[in-house]
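Heads up, one of the protein chains got dropped from this complex, but the rest are sitting where they should.
We call the chains A, B and C, going by the order they appear; numbering starts again at 1 in every chain.
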Amino acid sequence: MTIKKIAVLTSGGDAPGMNAAIRAVVLAAHHYALPTIGFFSGYNGLIEGSSSALTPASVNGIIHRGGTILKSARCPAMLTEQGLESAATTLKKEQIDALIVIGGDGSFNGLLALNKYWSGAVIGIPGTIDNDIDGTDFTIGFSTAVNTGIEAIDKIRDTAEAFERIFIVEVMGRRSGHITFNVGIASAAEQILSFENFSQTDEQDKLSHLAKEIKQAQQNRHASYIIVIAENLWPGGATQLAMQLKQTANIDCTACILGYIQRGGSPVAKDRILATKMGVAAVQALIAGKSNVMIGERNNQLLTVPLDVAVQHKEKVSESLVSAQENILALTAQ
Amino acid sequence: MTIKKIAVLTSGGDAPGMNAAIRAVVLAAHHYALPTIGFFSGYNGLIEGSSSALTPASVNGIIHRGGTILKSARCPAMLTEQGLESAATTLKKEQIDALIVIGGDGSFNGLLALNKYWSGAVIGIPGTIDNDIDGTDFTIGFSTAVNTGIEAIDKIRDTAEAFERIFIVEVMGRRSGHITFNVGIASAAEQILSFENFSQTDEQDKLSHLAKEIKQAQQNRHASYIIVIAENLWPGGATQLAMQLKQTANIDCTACILGYIQRGGSPVAKDRILATKMGVAAVQALIAGKSNVMIGERNNQLLTVPLDVAVQHKEKVSESLVSAQENILALTAQ
Amino acid sequence: MTIKKIAVLTSGGDAPGMNAAIRAVVLAAHHYALPTIGFFSGYNGLIEGSSSALTPASVNGIIHRGGTILKSARCPAMLTEQGLESAATTLKKEQIDALIVIGGDGSFNGLLALNKYWSGAVIGIPGTIDNDIDGTDFTIGFSTAVNTGIEAIDKIRDTAEAFERIFIVEVMGRRSGHITFNVGIASAAEQILSFENFSQTDEQDKLSHLAKEIKQAQQNRHASYIIVIAENLWPGGATQLAMQLKQTANIDCTACILGYIQRGGSPVAKDRILATKMGVAAVQALIAGKSNVMIGERNNQLLTVPLDVAVQHKEKVSESLVSAQENILALTAQ
Partner (left out) sequence: MTIKKIAVLTSGGDAPGMNAAIRAVVLAAHHYALPTIGFFSGYNGLIEGSSSALTPASVNGIIHRGGTILKSARCPAMLTEQGLESAATTLKKEQIDALIVIGGDGSFNGLLALNKYWSGAVIGIPGTIDNDIDGTDFTIGFSTAVNTGIEAIDKIRDTAEAFERIFIVEVMGRRSGHITFNVGIASAAEQILSFENFSQTDEQDKLSHLAKEIKQAQQNRHASYIIVIAENLWPGGATQLAMQLKQTANIDCTACILGYIQRGGSPVAKDRILATKMGVAAVQALIAGKSNVMIGERNNQLLTVPLDVAVQHKEKVSESLVSAQENILALTAQ
């Protein structure tokens, strides 16, 4: 099938660099003389027929902006037959030949489901701060989120150091520890608690072990102590952990939840470049006749990954990172 | 009394620019050939005799660093006769003629109490992010905290706008609304809730009024909606308010507590310059024979304020700010 | 005359916060049920009739952006009768009753000249990074430019310190030293060279005096040495000064010209708040029947200043800043 008209949308949690990806798709499509339209608010725009034509002028001056000019949303309707049918109807009505979706694995499942109702080509671009998509070393937005995290902890460190205080800082990442480990190492955290190195099989054991380590560390030195913890790891999160450390071991900790500041902000260079390369590659893949693939980057090389493979597993945190952390942290605590 | 040796310490919550103030005190004292020592961890250093000589070399390269090289602490012992006596003993033993304390009103009360046990000169420099010290338009650290706040909300705005979502962002300030109003206006918040414009006499009334305003605003436009709220204003804070808006009016809000990132970070120019001018002025005031005063800045002019006056009231938020906000916000909600 | 329709434009060098001022004008006008249009590219838009209606939606999400959504320009045609006539014709054709111009003194002279050809009300809002407008303590953009300057010098300091090297950093400010002094003090510069403290009556004397100070300072300590110099002060600027110091005194310096990065960037809180208050005040002044005035801020209070007074002199650098610098710098060099 020859591609004559392209559509693009952003879906799921927004991530810095999504605008850079939209821009690259539009510029590359324009380069190959393909008109592009953008649907608003994720799959909702597809279902409700809310869209706008995108030209090089529409994407001027957006490479450095956080968020997404196409807005985003979760879209439960895409899990229903009716929703999928409506989406397909819109695509046919607008005479779209190919749909590019920038989002996470939930968004890619939407693309796979759409296949049953629509015969156009579909391409996924991994855009999520969590970096948990199998088939790519990096997702768009991850590097910015890590940098936002370390800038926040650098500020917390000032106070922590002034008061020789213990902080528990909770960072995002859904169910994977990419942000946790990268932020933890880059901010010289004294402890990193994540899914990869901290199973919850015995919560009470964990707690007493952690309390023991903190006490040892604080005995030997006068300094701050920062624990970076993954969200969804400890029941009740950082706030609950701080309370338990106080109750069971009389350790005073301050809990900080970084929250939504990690999603926004101007993307760092890495995310802008990755998004630009992936956006161009998505259009070129379409022209080359590909469909049902995600654009990924492995070992600094772009490649395509079947969408159904990409959604099957979570990308794991590099073992070298997990072990480097152990070597470094073992002694910061001394 | 001729001043021959000066001591300096930082006390209470740390604030960006405290290092710039320490530097200015040390350089100005050196300029007038006065040796300076710094006590560590606030009044605790005084009580425990923990100190270090400070030279121009000690304060090289610190003007841009958050936190305080002298560390800080709250010090309950300074509320006891025994604590005050120990502090006085240390000052006599070290042959200190004048003590400069950089901190908030609690710290200045410590200075006033010390008068009964020690005859040296005492000077306060207002260092707190809360800007709540009477007698000065600005305290050291306030401007940086406001900028940290708006940078955080600029990031939150990206997500809020992408999802047309409502956020409730809680900012610091203890019991005054300086940070809340300045952050709110500078981040184009749709609502500012603070002590100055939002009394809690009838919580239920307030809640339904707020819910009504949010619903009206969201009916007329598709955009984000950000509420900036002062800490300690609403029982249970932003988290509780979000829950109540959901329960009573079925409004979905996301609560964000900025927390300790507001205390740290490299000070903005305003705080570095204010701290530098105040540090120099403190030393010059000592040489001019002054004592029991705080250095303040009113209408861009430095002045001295009796310490007992400075601690009596809280500096109020400028009315022009409160009313400007009303004019702007009335329509952002339209 | 009753005001029924307002126009706004930005003129001269752009300054961070201009967008915040545009937003405030549009929101306040909307609040008073006045429609607003914006002219593009300064007075050129007036002469060429290039404009667009501005609504609350047009100014959503711009408070934190550098530059100006209305674009700016210098406009030599406004110095000609023909240009002024064209501008007046456009204003009449568009049925504008009042024109608000955000810019510097050159832009205000355009407003004064326009009076001869057009009877509408005119208001100036001081928007320039140079802070050189008489009648206001601060102009919109100044605080951001100072912060951009210190962030740049903080980075240069890293290298300077690593190599114990001497840097000459040239900052903007046209013919006044506001940026120079504020950046110099806030970045702990070892030397500040500006119009206020460094006349060029005897260039050779100055050079040898400076060389002597540098050599003395470097003899006594191992550290970096940063000279902040005002643009347009020394013939040939920082580059020429560095060459002369090498030739006449064998001192190795590296020249850095900060340049246009000082004009852009997201405005700091101070500029956003100042711009917001001034924009609201401009509309309120129009409604109160005022014309030919500039909105200013003195001692934290908004006021109006006759435009012809505002353009007569340059706002001077505060003497306390000039003298504080002498006290501090004298000893940093020791």
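What we mean here is this: a contact is a pair of C-beta atoms (placed from the backbone, for glycine too) under 8 Å apart; a residue touches a chain by one contact, two chains touch by 3 or more.
This structure is a prediction, so every number in the text was calculated from the model and none was measured.
Considering all chains of the complex, which shown ones does the missing chain contact?
Listed by label, the shown chains it touches are A, C.
If I consider the whole complex, including the chain that's not displayed, which of C:C256, C:A269 or C:L302 touches that chain?
Hidden-chain contact among the options goes to C:C256.
Would you indicate which residue among C:E81, C:D158 or C:D202 is in contact with the undisplayed chain?
C:D158
If I consider the whole complex, including the chain that's not displayed, which of A:S187, A:Q262 or A:S291 touches that chain?
Among A:S187, A:Q262 or A:S291, only A:S187 touches the chain that is not shown.
Could you list which residues of chain A touch the chain missing from the display?
Touch set of chain A with respect to the missing chain: 23-24, 27-28, 30-31, 56-57, 60-61, 63-64, 137, 143, 146-147, 149-150, 154, 157, 161, 182-183, 185-188, 221, 223, 266, 268-270, 272-273, 276-277, 280, 299-302, 318, 320-321, 324, 327-328, 330-332, 334.
Tell me, which residues in chain C touch the chain that this view leaves out?
Given the touch definition above, chain C has residues 10, 13-14, 16, 41, 65-68, 71-73, 148, 152, 154-159, 161-164, 167, 254, 256-257, 259-265 touching the missing chain.
Definition applied: only the chains that are shown with their structure count from here on.
What pattern do the touching chains form: line, ring, star, complete or other?
Per interface graph, the chains form a line.
Starting from the mean Cα coordinates of chain A and chain B, work out the distance between those two points in Å.
Chain A and chain B have C-alpha centres separated by 35 Å.
Taking each chain's centre as its mean C-alpha position, how far apart are chain A and chain C in Å?
Result: the chain centres lie 40 Å from each other.
In whole angstrom, what separates the CA-based centres of chain B and chain C?
A distance of 29 Å separates the two centres.
Can you list the residues of chain A that touch 2 or more other chains?
none
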